[in-house]
Each structure stands twice: as C-alpha cells, then as structure tokens.
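The other protein chains are all here in position, but one chain of the complex has been omitted.
Presenting subunit A:
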Amino acid sequence: MSTLILRTVAPALTALMLLFSVFVLLRGHNEPGGGFIGGLIAVSALAIYGIAFGVGAVRRAIRFHPMAIAGAGLLLATLSGFLSIFFGVPFMTGLWVYPVIFDVEVPLSTVMSFDLGVYLVVVGAIISIALALEQEPGPELGGEED
C-alpha cells in the first residue's frame, strides 16, 4: 500500500490531521468536537503515517510508548477531577480561570484538561492496538518497546 504518492502526501496529511485533531479537541466545548472525536482523528492521522512508512516510523514519531500516552491521559483526567478537593467542592466539579494573554481572554478549565486526558487515552489505547496488529510477528517483536 506504500505507494510513492502516499509517501509524498502522508507527512503533510498527518501533520494537518493532527493539527486538526487538536483544533477539534479545543473547540469541543462550544462547537461539535471534543476529546473523543479529536483522539480518533489523531489515530487516523497516525494510521496513515503508519501505512506509508511502517510501524517503526510511527513509534519513533510519537516518541513514547502508546500505552504510556494513554496512561498519562488517564492520570491527567483523574487529577483534573481531584483538583476540586483543594477548593472544597465535590469531585469532578469544573474549575475555571480566565487569564488575559496579549489582551485576549483565554478561558482555561479543569474540564479542558479532563478532555485533553480523554484525547490522550483514545489516541494511546487505539494506536497501540493498531500498531501491535500492524507489526509483523517475528524476531523484531523484542524491540517493540522502543
């Protein structure tokens, strides 16, 4: 499946799709989108990259083990929920701050970091399945952890 056309287009396409996935993630609170959808788009982007350049390239590109990414996401989401302890409100209560950066009010919230956690879990878990499946079983399996 790794044709010349795909190889040429894949890096740009993957980059664009990843950017788009983050865009979808962030706009989710007010427009269609969110962590789940964003995560799925990112997985598709990485899948395209994998089809073009192989599993090893994807693993190198994402730097961390996919399950580590998923784990970090779950941790982030959990911590976002627990932050409310320090403010004396129930677990998972959304907390918001509105810092002004370059005269632009940027609303940040635990809801957003929670959604980012969802995004990371979806990306990590699904890409790890896809990569493990795509990888040829054989001697190189030992180096899967790179």
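Here, a contact is a pair of C-beta atoms (placed from the backbone, for glycine too) under 8 Å apart; a residue touches a chain by one contact, two chains touch by 3 or more; residues count from 1.
As a convention for this text, contacts and distances are computed from a predicted model.
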| item | value |
| --- | --- |
| Chain excluded from display, named as in UniProt, from "Multicomponent Na+:H+ antiporter subunit A", "Carbohydrate ABC transporter substrate-binding protein", "Ring-1,2-phenylacetyl-CoA epoxidase subunit PaaB" or "Heme lyase NrfEFG subunit NrfE" | "Multicomponent Na+:H+ antiporter subunit A" |
| Hidden-chain contact residue, picked from the options A:Leu18, A:Ala52, A:Ala70 or A:Leu83 | A:Ala70 |
| On subunit A, residues whose C-beta touches the chain left out of the figure | 24, 28-37, 40-41, 43-44, 47, 66-67, 70-71, 73-74, 77-78, 81, 91-92, 94, 96, 107, 109, 111, 114-115, 117-118, 121-122, 124-126, 128-130, 132-134, 137-139, 141 |
